[in-house]
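A single protein chain has been removed from this complex, and every other one stays in its place.
By written order: A and B. Residues from 1 in each chain.
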Amino acid sequence: MLRRSTESHSGGEVVVAEGDRVDMTPVVLAPRKRSSNFRTIAVLVVLAGAVGLLLSQGLFKNLNYFVTVDEALAQKHHYGTTTLRLEGVVQKGTITRTATGASFVIDGSKSQRVSVSVSGTPPQLFQANIPVVVVGHFISATSLHFTGNQILVKHSANYIASHPNRVKAKNGSVR
Amino acid sequence: MIRVAWLVARKDLRIELRSKVLLWQVLPFGALALLLCGLALGPADAGHSRAAPGLFYLVTLFVALLMINRSQAVEQASGTAESVATLGMDPAGVFLGKTVALAIELWVAAGLLLAGTVVVLHTSLVGTVHALPSVFVTLGAMACAGTLYGALTAGDDGPATLLPILALPAFAPLLVAGERSFSAALHGGALWEWWVIDLVALAGYVAIGVLLYGVLEE
Partner (left out) sequence: MNKVTQRLLGPLTLLSLVGTVFLGLWVTPKATMHDGGGDLVRMLYVHPALAWVALYVSFGTTTIASALYLWKRTRSATMDRVAYCAMEVSVLFIALTLVTGSIWGRPTWGVWWAWDARLTSTAILLVLALGYLALRRANDDPETRARRSAVYGILVALNVPIIHFAVTWWKSLHQNATVLTVSGKVSVHGSMLWTLLLSFIAFTLWYFWLLRARYRLEVRSDDARQSHLAAAVAERQREGA
């Protein structure tokens, strides 16, 4: 609101001194800057670079659910007796079920072996030649014996029908 | 864009200096939360410094949520949005300015809370100082994400209770990375690897904010 006055004014009013002319021509604002193509491309490059950096730095190993037998034995000095999840394939002929759980041997890829004793009932798919993840710890910094309180069976993505090569009867039926 | 960012950051920081909401309301809450964490852990010192990084970031999360709401509340003051629109301010600049202001406020809060962890949770002073860069990067990334999510939930009819459910999944990887790097600084371990996750998140959120903030402010 315009008011011609020599008094002090409260906020929201434009005070014009006596005798001044007021310029009433419309003010043309500078056009609002829109995101330029350059900025969009730069942003996408930064995003792509960020993802690429994550992928290239091998950071993902920090989010692994378990360590393999090979990794655990290679880094034994680092893991010591801290609790970890150890993954390996159960060796045939090594499973012994006890009153409190089971003991068995798991294999890494380089024929390195770790003997495991676990308390608690193993899952129903627990068997020889199947990958398992054992939650527990090495009993000492130098020992190759691992003690745990939980076994998880790591199921593969293979699904094979039982009796896939069943012989067919003369009439073509298969039971 | 940089000039607008500087203006907006100055404006927000000036408002904060005058109102002192961080100093008189948010920080006392953070200090109390930290104290309660220490009490909850019990008298024995054994687990305190192991739990300290996680507890520090938990308290910082509460503080960050309050400050993000505050940062957006400042924009909702009568006439502010209209002024920004009329002046034709670059929304990317507004986003960067608010992010910088929020980051500075969070860094100030973190500095005081870290002193609290040394006193209350018995973290080593050297390790805590060692953790400072990773804390600053983590909080910088949280400030970026927080400004973006704060804009999503801002408005008279956008309740403050909406911000946690939207922002928490975004904050989760930042908090985990921050906690792991703080732990590594205190107890040894791969500090740099967790740092990079925060740096990448920071770059990513800055990029997304610059692209999309304008759409939210239309």
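By definition in this document, a contact is a pair of C-beta atoms (placed from the backbone, for glycine too) under 8 Å apart; a residue touches a chain by one contact, two chains touch by 3 or more.
Everything numeric in this text was worked out from a predicted model, so none of it was measured.
When the omitted chain is restored, the residue from A:A74, A:I95 or A:V153 that touches it is A:V153. Of the listed residues A:F66, A:F104 or A:F146, the one in contact with the hidden chain in the full complex is A:F66. On the side of chain A, the interface with the absent chain consists of residues 60-61, 63-68, 87, 122-127, 129-130, 133, 150-164, using the contact rule stated above.
Even with one chain removed from view, chain B keeps its contact list with that chain: residues 148, 152-153, 155, 157-159, 162, 165-166, 168-170, 172, 208, 212, 215-216, 218.
The definition used in the following text is that only the chains that are shown with their structure count from here on.
Distance between chain centres (mean CA atoms), chain A to chain B: 23 Å.
Interface residues of chain A facing chain B in the complex, by the touch rule stated above, are 29-33, 35, 39-40, 43-44, 46-47, 49-51, 53-54, 57, 59, 62. Those residues of chain B that touch chain A in the complex are listed here as 86, 88, 90, 92, 180, 190, 193-194, 196-197, 199-201, 203-204, 206-208, 210-211, 214.
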